[in-house]
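Here the structure is laid out as structure tokens; the discussion comes afterwards.
With one protein chain withheld, the remaining protein chains of the complex are depicted in position.
And now, chain A:
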Amino acid sequence: MKVEIDARRCQGHGRCYDLAPALFGEDDEGYGTVLGDGAVPAGGENEARLAAANCPERAIDVREEA
């Protein structure tokens, strides 16, 4: 599983780094950033889905990989 942020949609609400701090961080202006390459470690899937489901701007994409 991988997470991505669409920077054109993100407005810095910060729900992703509140809910999934292992996967997301803030930049210098508070916009969301993906930590590392966005690969979700085993056990982090629920956090990733929660972050995506709570983003008010629908800026987070969670891609399930085979």
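What we mean here is this: contacts are C-beta pairs under 8 Å (C-beta built on N, C-alpha and C of every residue); 3 or more make two chains touch, one makes a residue touch a chain; residues count from 1.
We adopt the following convention: contacts and distances are computed from a predicted model.
Q: Missing chain's UniProt protein name, "1,2-phenylacetyl-CoA epoxidase subunit PaaC", "Sulfate transport system ATP-binding protein", "Amino acid ABC transporter permease" or "Cytochrome P450"?
A: Hidden chain, UniProt protein name: "Cytochrome P450".
Q: Using the definition of touch stated at the top, determine which of A:A7, A:A39 or A:A53 touches the missing chain.
A: Of the listed residues, the one touching the omitted chain is A:A53.
Q: Across the whole complex, list the residues on chain A that are touched by the chain not included here.
A: Residues in contact with the chain left out: 11-14, 17-18, 26, 28-30, 50, 53-58.
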